[in-house]
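These notes concern the structure reproduced below.
Only a single protein chain was left out; the remaining protein chains are all shown in position.
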Amino acid sequence: MVYSCGPPARAGQFAGPGSYTARAMTSVSLVFDGVRRRFGRVRALEPASGRVAAGEALVVTGANGAGKSTLLRCLAGLLAPDGGTVEHVEEGAALTPPERRARIGFVAPDLAFYDELSAGENLEFFARLRGLPAARAGELLERVGLPVDRAAGALSSGMRQRLRWAWALLARPRALLLDEPFQNLDREGEDSVRGLLGEHLESGGLAIVASPIPLEVAGAVSHLTLGR
Amino acid sequence: MPSPTSHWVASARAVFAKDWRCELRSRYALNAIGLFAVTTLVVTSAALGPSGSNQAMAINVLPAILWLILLFAAAAGLPRVFVHEEESRTANALRLAATPSALFAGKVAFGLSLLLAIEALVAPLYLAVMNLNLASPGLFVGALVAGGYGLATGSVLIAALASQARGRSTLFSVLAFPVLMPLLLLAIELTRNSVAGDPAGPALPQLLLYDGTVTIAGLMLFPAVWNP
Partner (left out) sequence: MTRTISLGLRGALWLWMSACIWGAFFYAWSDPAFIGQSSRILFFHVPMAWTSFVAYFAAAVWSAGYLWGGRQARHDRAAAAAVECGVLFGVLATITGSLWARIEWGAFWNWDPRQTSIVVVLLFYGAYLALRSAMADREVRARISSVYALIALVVTPFFYFIVPRITESLHPEPVINAERKLDVDPRMFYVLIGSSLAYMALFFWIHNLRSRAQALADAQEDELP
């Protein structure tokens, strides 16, 4: 893994109130090479390589069990790969694994929130953990069309997916890792999060999108197919 | 941008507040620990009677039983602080948002306050039903606080380990008892001294040393437990 010796990329100035996604004018890139992982006797992920630059999306497809989710978890720093390198660069500095975890935005089907808390309380908790103003939670919930005071345990699966999106965008990440990002969403919900993804890419963010079926993403898109 | 220290403290406080808010809405740990403690209290009291008037029992047996009640009460409720995060799939969201040592501090603060609340309920009841008179109440309270601190910190650290493995609850007891054994022996010795009217002796500095050791070990080792 490549580490830089310089100071870590720090969150700079927040963009204007109109921007819900990445800060403009900051460079970001994510390069992974030969990333592989096995779980005991099962090869969950064969060596995978790819490269995404600012403003680009990489769509990762593959059959069930091809290792899409495993790849995204390795890139997010939630899983240590058995081999290969991941280099996530922001503002010219390569991030260490803890910085990577703090800087990415992650949407995945097995990501859950606290059932006892409302959607708003959940996001406010995570905003506080990251040292962000609590108002950010309300802004994002409004943007994805979720009621603030509905208990997370009482959300439908589509609403949960919207909550995941709002959660992923809290800290205005420049790299989004999206595992089946549109699942369970209704038309309106999908339009709304596609809008967020479009803004994110336009403002110079990058995204890696995993899906078992081919997926249309607007803008500069490259493809990676996992499995044989 | 807040300073790193104030951000760390704010994160730990956010975890503490979140855990109490969820706990007060579900009452799971409070009910489990409280009912466990009261049930064992009733059983031992029914079996032994008000045996505190017997000096040999009061000094040699009753302090040990009090700490066994507290140990099992802690084992009934404290593993949940991390096991529940894994089981409800909120752990990954927390991994991506929280500084590990601040998360650990917040969890310890929650476990400690929970255990002190239970001690405040159980200890006076125990003294009353056992007819146990204290020669030095100050030392008794000191033993409860210093012992409770080590019990909470050690249990939370072991809960973090056990939550990563299969058979979490059973494994917790197997892992925790050797770690907590010196603490229990010291706390029992101090409690016995408080009943007998003896000075605190070497057990007090040793108990404080244990508390300090477990705290430092926890803060140093927890990041490796929590993140790949």
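Note that the chains take the letters A and B in the order they are written out, and that residue 1 is the start of every chain.
Going forward, a residue touches a chain if its C-beta (ideal position, glycine included) is under 8 Å from a C-beta of that chain, and two chains touch if they have at least 3 such contacts.
Fair warning: this is a prediction, and the values are worked out from it, not measured in the lab.
J.: For the chain left off this view, which of B:Asn54, B:Ser136 or B:Gln206 is in contact with it?
T.: Of these options, the touching residue for the absent chain is B:Gln206.
J.: Touching the left-out chain: which of B:Leu71, B:Leu186 or B:Leu204?
T.: B:Leu186
J.: Quick one: which of B:Val38, B:Leu134, B:Leu171 or B:Ala196 touches the chain that's been left out?
T.: With B:Val38, B:Leu134, B:Leu171 or B:Ala196 as choices, the missing chain is touched by B:Leu171.
J.: Considering the whole complex, not just the chains shown, which residues of chain B touch the missing one?
T.: On the chain B side, contact with the omitted chain comes from 157, 161, 164-167, 171, 174-175, 177-179, 181-182, 185-186, 189, 202, 206, 209-210, 213-214, 217, 221, 224-225, 228.
J.: Residue-wise, where is chain A in contact with the chain that is not depicted?
T.: Answer for chain A: residues 38-41, 43, 80, 82 touch the chain left out.
The working rule: only the chains that are shown with their structure count from here on.
J.: Taking the touch rule as given, give the residues of chain B at its contact with chain A in the complex, in rising order.
T.: It comes out as residues 1-2, 7, 10-11, 13-15, 17-18, 21-22, 25-26, 88-90, 92-98, 227-228.
J.: Give every residue of chain A touching chain B within the complex, in rising order.
T.: 10-11, 76-80, 97-98, 101-102, 104, 106, 108, 110-117, 121, 125-126, 128-131, 167
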